[in-house]
Each structure stands twice: as C-alpha cells, then as structure tokens.
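Up next is chain A:
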Amino acid sequence: MTQISNEAEFRHALAGLDADRQRAVAALFVKHVLPLCDDERIAPVTDVAAREDVPEDKLAEALRTARTTTTDCHARCGAAGDWSAQAGYFVARAAVAALTPAGQMPGGPAWQAAMASRMAKTCEAIVTGDDSLGRESEEQYRILVDFLNS
Partner candidate 1 sequence: MMTETQLLVWLRGPALQVAIAIFVVGVAVRLLEVLVLGRKADLAEARGSAVAGGMRTILMRSFPDRATLQRAAFTEITGYIFHIGFFVTLLFYAPHILLFNSALGISWPALPTPVIDATAVVTIITLVAVLIHRLTNRVMRFLSRFQDYLVWLLTILPVVTGYIAFHRIGVTPPILIAIHIISVELFLIVFPFTKLMHAFTLFMSRYYNGAIAGYRGVKS
Partner candidate 2 sequence: MSASLERGIHAFKEAIDGPVASFFSSCVHCGLCAHACLFYTETGDPKYTPIHKLEPLRRVWKQEYTFWGRYARAFGLSKPVTDEELGEWETLVYDSCTMCGRCSMVCPVGNDIAYMIRRTREGMAAAGHAPEGLIGASRRAVTIGSPMGVKLPALEAQIRHLEQEAGLTIPVDLEGADYMCLLSSMEIMNFPEYIGAIARIFKQANVSWTISSEAFEATNSGIQIGVSEIAAELVQRVVDAAEKLQVKAVISPECGHAYMAIRWEGPNLIGKPFSFQVMHIMEVLDQLREEGRLKTTGKEKQRLTYHDPCQIARRGGVLEQPRNLLNIVAEDFVEMPEAGKMNWCCGAGGGVSANERADELRLRVFNRKKSQLDAVRAEGLVTACSNCRIYLEEGLEEYHMDIPVTGLTETIAEHLVEEGEGGER
C-alpha cells in the first residue's frame, strides 16, 4: 500500500493516524530501542501502550510510571554525563510520548516517540563510537509501513 522514504512522508503518515493507532505505532518504535534501556519499568509500560482497548486509568498509570522513569534517568545538571544512561533516558521519553494523550504533544505522540527513539540510538552511537549502526529513521519507516499494511 504505502511507501515511506522520507521525513515529510513519515510525518504526514503519522499525523493521519488516530490517537489509538498513534499509540500503537509509537509503542513499536519504543520496542525497537528497548534493549538500550536498563530500567526495568519501561518494558511493561511499553506493553501497555501496545495493547488495544486499554482503559484510560491504566494508560494514565503507565504514563506516570514512564514519566517517573525519565526524571530518575535524566542527566543531572553539572554532573559528569553518561551517554549509555542517556540512551535509557531517551527510551523512557519515547515511552512517555507513546502514552501521552494526542492533544498534549506538539507534533503528535507517534512522531515524538520516533524522535526520542532515534536519540536513544544516537546515544548508543556516541558510546560505541560506531556510526555505522544504521539509521534508526529507516527502521522506523519500515515499521510504519508494516503497521499501515497490516
């Protein structure tokens, strides 16, 4: 059905999704970078985001957990930064985006989740010094296409 090969198409396709579908695809983006996160709270909340027909309060609870994780994981001002820990921070932020109600995120939850996931990957690249890890964006295009076609 759809082909996505650049940013504009990616954004446009995401924007066209309704709130539930945005959440579902956002969860997929997060799952793809989950191994970069050491904090064990993120996997379960990502599962919540991925499920269909989740009650509002369960979503809100998962969002709160994700938010708590980001505040626990962020780099403290003035402290020596740790890029591999930062990767985990961005995965948590992606989870927050996935679980945030559609109207509250500029650009939409799926887009923000995608961006945060990419940043997690960038942190990994900084740590390993290896830039040949491939572009997360291309992986995300593929994930979105598969999602739309399913």
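Note that contacts are C-beta pairs under 8 Å (C-beta built on N, C-alpha and C of every residue); 3 or more make two chains touch, one makes a residue touch a chain; residues count from 1.
Criterion applied: all candidates are chains of the complex that A comes from, given by their letters.
Quick caveat, the model's predicted, so the values are computed rather than measured.
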Task: chain A in this complex - touching candidate among 1 or 2 - done: 2
- [ ] Using the touch rule from the top, collect the residues of chain A that touch candidate 2 in their complex.
- [x] 6-8, 11-12, 15, 60, 63-64, 67-68, 70-71, 74-81, 83, 86, 89, 100, 103-108, 115, 118-119, 121-122, 125-126, 129, 131, 135-137
